[in-house]
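Missing here: one protein chain of the complex. Every other protein chain is in place.
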Amino acid sequence: MPMFDISERAERIRADLLEFMDTHVYPAEPVYEQQMRESGDPHFHPPIIEELKAEARRRGLWNLFHPHPSSGVGLTNLEYAPLAEVMGRSPHLAPEACNCNAPDTGNMEVLELFGTDEHKAKYLAPLLDGTMRSAFAMTEPAVASSDATNIEMSMVREGEGADAVYVLNGRKWFASNALHKNCKVMIVMGKTDPSAQVHRQQSMMVVPIDAPGVTVLRGLPVYGYQDREGHAEIDFADVRVPAEDVLKGEGEGFAISQARLGPGRIHHCMRMVGMAERALDLLCERALHRVTFGKPIAENANIQDWIAEARIEIEMVRLLTLKAAHMMDTVGNKAARTEIAAIKVAAPQMALKVLDRAVQVHGAGGVTDDFPLARTWAGVRTLRLADGPDEVHKRAIARQELRRHREPRA
Amino acid sequence: MPMFDISERAERIRADLLEFMDTHVYPAEPVYEQQMRESGDPHFHPPIIEELKAEARRRGLWNLFHPHPSSGVGLTNLEYAPLAEVMGRSPHLAPEACNCNAPDTGNMEVLELFGTDEHKAKYLAPLLDGTMRSAFAMTEPAVASSDATNIEMSMVREGEGADAVYVLNGRKWFASNALHKNCKVMIVMGKTDPSAQVHRQQSMMVVPIDAPGVTVLRGLPVYGYQDREGHAEIDFADVRVPAEDVLKGEGEGFAISQARLGPGRIHHCMRMVGMAERALDLLCERALHRVTFGKPIAENANIQDWIAEARIEIEMVRLLTLKAAHMMDTVGNKAARTEIAAIKVAAPQMALKVLDRAVQVHGAGGVTDDFPLARTWAGVRTLRLADGPDEVHKRAIARQELRRHREPRA
Amino acid sequence: MPMFDISERAERIRADLLEFMDTHVYPAEPVYEQQMRESGDPHFHPPIIEELKAEARRRGLWNLFHPHPSSGVGLTNLEYAPLAEVMGRSPHLAPEACNCNAPDTGNMEVLELFGTDEHKAKYLAPLLDGTMRSAFAMTEPAVASSDATNIEMSMVREGEGADAVYVLNGRKWFASNALHKNCKVMIVMGKTDPSAQVHRQQSMMVVPIDAPGVTVLRGLPVYGYQDREGHAEIDFADVRVPAEDVLKGEGEGFAISQARLGPGRIHHCMRMVGMAERALDLLCERALHRVTFGKPIAENANIQDWIAEARIEIEMVRLLTLKAAHMMDTVGNKAARTEIAAIKVAAPQMALKVLDRAVQVHGAGGVTDDFPLARTWAGVRTLRLADGPDEVHKRAIARQELRRHREPRA
Partner (left out) sequence: MPMFDISERAERIRADLLEFMDTHVYPAEPVYEQQMRESGDPHFHPPIIEELKAEARRRGLWNLFHPHPSSGVGLTNLEYAPLAEVMGRSPHLAPEACNCNAPDTGNMEVLELFGTDEHKAKYLAPLLDGTMRSAFAMTEPAVASSDATNIEMSMVREGEGADAVYVLNGRKWFASNALHKNCKVMIVMGKTDPSAQVHRQQSMMVVPIDAPGVTVLRGLPVYGYQDREGHAEIDFADVRVPAEDVLKGEGEGFAISQARLGPGRIHHCMRMVGMAERALDLLCERALHRVTFGKPIAENANIQDWIAEARIEIEMVRLLTLKAAHMMDTVGNKAARTEIAAIKVAAPQMALKVLDRAVQVHGAGGVTDDFPLARTWAGVRTLRLADGPDEVHKRAIARQELRRHREPRA
């Protein structure tokens, strides 16, 4: 990617990370599969993960995502993006090995910025240390949560001063990570003031997962898969949260969620670029070795078209994501909102197409778990919905575009 | 479908079937889900299935698929096709309830046509009776099985006369139904004579699933789902099959497989039409009741486009499948080969598109098992590969088309 | 198409028409091209057309479209549809040769049903005789005419009784046929009562093209093509139309336009099926004879995919159109409205795709007029807009579909 001025240190870390992938992560994949299979528990925490974490940390490949030099290398979004792509090539191992997995990354950022000293000691420190995991609870089953004003969880304030608490009632689902064996805490979004101005109604709070009244009901399957970290449905019945656990202040929930989304989308999209690259590798290798009607299927022009289209589309999405990252670094989240929405739409569609074609080239094997294609497809398909469906993001882009045409030209 | 001359009896059966769906099948769906969930066994055979079977039989909705009047109503393909569509609306219950599920249907046809008296007594009778299930073992993990000449399972003849046996060695996978609790027998395709002419090398044999040397290794997941009937990987090590269990004769395997494919594809494609109709129903209902930005999403023009495109595409695939069925009835499988290949390509793509858009409209819920969309999608995705990937069928259609242009015009 | 009960007479006419195409129409194509080129006038009426008309009439292939036995054979829509397909294979010659070209066909139907005796003598008779041509003026440049309530042409009544006239003011465009050398009359849609109920505001009138105040301003090009029959922009300035030239009665315009649309869409869609078949023929022939990298491009799997997809999609659109025709014959326009809207959306998109791929296979030649592909593409592209853009028809289908789900199930 010579056109981007990637810093020397970022290049060096990328080289280290690539070596770590080759020497440790890829070889760990079959071990991981076996440990998971043998456990019989889809939410098992296999020892190989801890081994990889130790090794990554030893190599300085730890908390790379973290923008604050205090807690990590302090890379820019543009510097970190290519690293997220590399980790995306082994999505079940590499991000957690490097302590760079969602939603812990976003939670760590939020706690760094808005957490109290107690939050930092109790949660942020072990999260940065990789010994604790955390969940994020925003989406609700009963309403279209992409329209934040729909959120129904009630957070009612009771009492005053030091004794003030919020009483939480409601139902969340797709709280990712909540079934991870090490998950201890959630950041929860709800409504503190339904009568306030639309974007001041919501607040975010820090809630221990074992708080009285919290019940993890079940892990939601994604196309038949129970992801290891889990997507939980959680009931909140009169959960009492001390007022000091409100992040940033009452009514700041929407603002915090806007702030955390930008980097998170960059990470997700670059990981999807990595997944697509891996799928294209698998597609090419299979196509070169599978023979029908007397020749490798790689010699068929339709398969060659797929390969070329994959190469073109991967490249375009990567560049758009890097541009969005660079804009976030230089002109900020707000100025980059069209680009951030654009990658949220473009990356999953590209990755799904490449993955689906790779499945097709793998024949019946492609739909099984003998290859990582079907499982990765299922995960990416979810990302066309998570954090807002495509349609909501396209609507936002179009409104931005139309606005330009409503204003008189200078 | 007034343009097709559907017989009065077929119309009457369809009305009976629709009533059975309304009064028994749809109400049984949540019961089925609960029985399966409670069993903890993906291959559990839930009691509700036997109840539905009894009721269907009582109503004369039994073995409707069967073309031979001796064993059923003796409907034509055109008559049966709309019934397969109706059953497809509840794909995990209705086909088995009516004893019309694949691959038992194809196996029953093959045994009717080519089985010995012993095969008929031992296997066909209980299959028609619904007390036994059967599998079909053709696809192999090591080769692209869409090119039948690739098949590697060896079937070596030993001995002479009454003592002659074939010794089977090889590996099959995607042997559907093999994990059904009632599965007792397989029809297995392999190579008896690698030196024969290309389409005379293969033979089909009847093999008990508990024959010495047969090992069911595992059930293959499909996008994370372990289907109840199972897609098994099966090892054959020196399995000895008596020569009288060769169907039709040595070298007839390819011919039998051609014969069974036609009706099977009609059934599959019409069931997919039914699945797509069900998905469109769910899409519309969700769109009418889910509100974002102040109005039901059904009022958004993009969602309306999806609905209209689904209606158009479902209608077209249904008509094409009915045409193929009618051609099979009137001019035969060979004359209908382009149409049969065409529906094999068109139906899954149409159904996948409708299902995927229904998932999108359901938001995060769409990817879970709270709705039947994700699971159905996974099953249909497999049908772009089962019995030959799209690309092989398109190749066949194109060659047929080009042939017309190679010949001088009359 | 064995599944449709096409009558023996329709089959016989189709055989005659195919012979006429082979012996006269296809051989006339280069003659036509030359006569048009030599004339230097895009609206020239070349002698070959009159020769073909005489021959078609001699063979009884005349006014086949006409549903009224008095004026033609009296074929049903289902009987006529396959004939329209055949004519569509040579769209600039065959329809006019057989006096079956739009919009004359629709105009003849309207005059038959709603014309006065004078209209019939003065216009209908020579139209049926092929000696006169007519235009239809509905679309306006200033408004989105797909929403009929937008129509702005004013038709103001003056005077009473026998002297009553309507004074027309406004601008029409895409009045097809108006530049045909033999065009003498138009049917014009406008607003007689802007205060009436929405679908009672419009009226249709018979207006001679040389009426005082009528000015044909220009022929509109379609992607650079000036079609021979012309798409005219016409100014109406105080054009005085006697009240007896109002068709059916004041306020009946919308109702008449609904009635004429059904058959017209069947004709258009079947002609597009014919155009697509012709394009596929050309594609296959070119692909068999063009060599790159050492082999005919027909041997490339991507080109084979295109051929197969064309075959599948043509077949599906043909069946859907035949179904719509059959429904119009048996249950009427209103019950068939979803099907009629569906083919209006499906047929042009299918034909455009086949044509565009045929262009691609023809290389640079494909975009020129050395092959009929580019010109036909341009004409078909217009049909995604004429008589309502796709989006309006999809909206109508979706609303129909959603209505089913709003009503409680029986």
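Some notes on this structure:
Going by the order they are written in, the chains are A, B and C; count residues from 1 in each one.
By definition in this document, a contact is a pair of C-beta atoms (placed from the backbone, for glycine too) under 8 Å apart; a residue touches a chain by one contact, two chains touch by 3 or more.
The model shown is predicted, which means the values in this text are computed figures rather than measured ones.
Of the candidate positions A:184, A:311 or A:353, contact with the hidden chain is made by A:311. Where chain A meets the missing chain, the touching residues are 1-5, 78, 280-281, 284-285, 287-288, 298, 301, 303-305, 307-309, 311-312, 315-317, 319-320, 322-323, 326-327, 330-331, 338-339, 341-342, 345-346, 391, 393-399, 401-402, 404-406. Residue-level contact of chain B with the missing chain is found at 300-305. By the touch rule set out above, chain C reaches the unshown chain at residues 139, 141, 143-147, 150, 173-174, 220-226, 290-293, 297, 300, 302-303, 359-360, 363-369, 374-375, 377-378, 381-382, 384-386, 389-392.
Assume only the chains that are shown with their structure count from here on.
Averaging Cα coordinates per chain and for the whole protein, the chain whose average falls nearest the overall one is B. Averaged C-alpha coordinates give centres for chain A and chain B that are 38 Å from one another. Averaged Cα coordinates give chain B a centre that lies 43 Å from the centre of chain C.
Chain A and chain C have CA centres that are 53 Å apart. In chain C, the residues that touch at least two other chains are 301, 303-305.
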